[in-house]
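Right, subunit A next:
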Amino acid sequence: MPAALQTEKLCKSFGALTVAQNIDFRLEPGARHALIGPNGAGKTTFVNMLTGALAPSAGRILLNGEEVTKKNQAARVKLGLGRTFQITSLFPRLPVLDNVALAIAERDGLAIRMWRSASSHKEILEESRSILDALGLADDAALAAQDLPYGKQRLVEIAIALSLKPRVLLLDEPAAGVPTDESKKILANLERLPADIAILIIEHDMDLVFRFARTITVLVQGEVLVEGPPEAIAADRRVRDVYLGEGAHA
Partner candidate 1 sequence: MSGYSVDSRLRWTEAIPFAVALAAFFLLPEYLALGARILIFILFALSLDLILGYAGIVTLGHSAFFGLGAYTAGILGAKAGIADPFVQLFFAGAAGAVLGLATGAIILRTRALTLLMLTLAITAILLEVANKMSSLTGGADGLSGVQVNPILGLFRFDLFGRTAFLYCLAALLIGWWAVRRIIYSPFGAMLTGIRENRARMHAVGAPVYWRLVLIYTISATMAGMAGALLTQVNQFVGLNVLGLEPSGDLLVMLILGGVGRMYGAFVGPVVYLVAQDYLAKQYPEYWYFGIGALLITVVLFAPGGILGIIDKCLQLFKQKSSVNRSAR
Partner candidate 2 sequence: MILYVISVGLSVTMGLMGFINLAHGVFAMAGGFVLSTAMARWGMPFPLSLTLAFLAVAIGSIVLERLLYSRLYSSGELSQVLFSIGLILVSMASARLIFGDQAAPVFLPAYLRGQLHMLGRDFPTYRVFIIVFSFLIIVGLWLGVERTRWGAMVRAAVDNRAMAQSVGINTRLLFMLTFALGSGLAGLGGALGADILAVQWSYPFEHLVYFLIVVAVGGLGTLRGPFIAALLIGVADTACKYWTPEFGAFLVYAATIAILLWRPQGLFGVRT
């Protein structure tokens, strides 16, 4: 069975600076996988290459067995790759409902329709509401996205990614900047995500990582240091060395 997402010898250099070095990575279908590493390890660069926002210098990327190395973001989204952003990237002045509806319209190819009004597309509206409901955001549907508390905005990010019905979901620091009580909510929602979606999260919040992930990959200076189940990673000396002073739970 092909991996949901896979990279072979992925490299990236900016001139003399190498930020990714021969990364071989496999994300299994239905995975709950976390990518961790100290700051500057190249995690976000890696994710940007996976999604198509950044072109690799060398190597291949395969999505569900299909080569997507040369394809752009929109094409990869159509093939089932969704992502959230590290810095919240919503449509700030638009209502939360529209934030999700826009994604659904894209997914179903309805976004080029110019004739009927948007609000008469009941199917889109209903599906938006049910997604928001599942994430506990039903009451906030009419509010402008920027008026929501930060924790809820991160949930809207996830809602948008979910509405694209991805088969692979990349979550870039979903709990970043969120107060602890709200990050519990985020974890709860992450645990409720459909089991057939392969999920890769990048996180610094070790609590969340160790509760959520079944596999952890540690990235240091653009290379994979070690990969394995949480207990093995927690016990690994090299990982503890790398994280010395970063307050990791071991």
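The set was built so that all candidates are chains of the complex that A comes from, given by their letters.
Just so we're on the same page, a residue touches a chain if its C-beta (ideal position, glycine included) is under 8 Å from a C-beta of that chain, and two chains touch if they have at least 3 such contacts; residues count from 1.
This one's a predicted model, so the numbers in the text were calculated from it and none came from an experiment.
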| item | value |
| --- | --- |
| Result, touching chain for subunit A in the complex among 1 or 2 | 1 |
| Contacting residues of subunit A [partner candidate 1, same complex] | 51, 53, 73-74, 77-78, 83, 85, 89-95, 97-98, 101-103, 105-107, 110-121, 124-125, 128, 141-142, 160, 164 |
